[in-house]
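Here the structure is laid out as structure tokens; the discussion comes afterwards.
A single protein chain has been omitted from the complex, and every remaining protein chain is retained in its original position.
What follows is subunit A.
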Amino acid sequence: MVEDRSIASRLFDGFIYVVLILVALITLIPFIHVLAGSFTTTAELARRGFVLFPTEWSLTAYRYIFSTDTIFKGLANSMGITLFGTMFSMFITSLMAYGLSRRDLDGRRTIMFLVVFTMLFSGGLIPTFLVVKEVGLIDSYLALIVPFTINAFNLIILRNFFQNLPEGLEESAKIDGCNDFGIFFRIVLPLSMPAIATISLFYAVTYWNTYLPAILYLNDTNKWPVQIILRQIVIVATGLSFDDSGFEDAALPPSQSVKMAAIIVATVPILCVYPFLQKHFAKGALLGSIKG
């Protein structure tokens, strides 16, 4: 391909570079601001306002938020929910996706329709709440997991991936005396690691970010995930929430740097997984995205 080297074309390139660098900066600056702010004192924040690199380092904010075990408990809860939830969801989702990927299965069109229909229409908040209550999940960690076992999008992506594996694999495994479980666990799963990694990441992110289900289903504050704790520290404590759902009023509203430290603590675990799985998910997100 011959490059277009005219002046107009170079100006065009220049313009795109400038805009995209700006976009990247707009994306990053809030993080950097919050990160820097969390490591400095409220006094310096007040004096300098726009801090991208603190001159006075301070761990006061972190010492403050870790002085009670509220945040620790929240982090531990979130980690447990994320770990267990992701494994549980992946297990149920991939089994169902594999079953539905086999073309010789009677009724698979009907089942797929039932799945897709849930993406178009739902019973809504109250009827779902009543079911969760009826099956006895209120105030249990499982309330944040079981009602979210399968995400229909993830199921479809995985099914499409399994469907595109060569069918000869199954045939030959069957001839070797392997049953469907054996085929799935010993042949299909190991071959599907990129898809499995991608969907696991999607589930893990959802579970780490779980917030609303906890508001709906957990009255027991000891079980709250870190996202709710973060909301209490930043939003409720600032008096900017619609309801103060039973959180004991802090004597003093937390300072800016404490809020920033809380944001960092709730964000860092997700940022840690990101680089490892990043190379997979762009591809993974496309596996089944357009052709539902």
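Throughout what follows, a contact is a pair of C-beta atoms (placed from the backbone, for glycine too) under 8 Å apart; a residue touches a chain by one contact, two chains touch by 3 or more; residues count from 1.
Here is the rule we go by: contacts and distances are computed from a predicted model.
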| note | UniProt lists the protein of the undisplayed chain, choosing from "Anti-sigma-W factor RsiW", "Oxidoreductase", "Putative multiple-sugar transport system permease YteP" or "Fluoride-specific ion channel FluC", as "Putative multiple-sugar transport system permease YteP"
| note | Touch with the missing chain holds, among A:Y98, A:Y141 or A:F161, for A:Y98
| note | Those residues of subunit A that touch the unshown chain are 1-4, 6, 8-9, 12-13, 16-17, 19-21, 23-24, 26-28, 30-31, 33-34, 37, 42, 45-46, 49-50, 92-93, 95-96, 98-100, 102-106, 111, 114-116, 118, 120-132, 135, 146-147, 149-150, 155, 166-168, 171, 179-181, 184, 205, 208-209, 211-212, 216, 227-228, 230-231, 234-235, 238, 240-243, 256, 259-260, 262-263, 266-267, 270-271, 274, 278, 282, 285-286, 289-290, 292
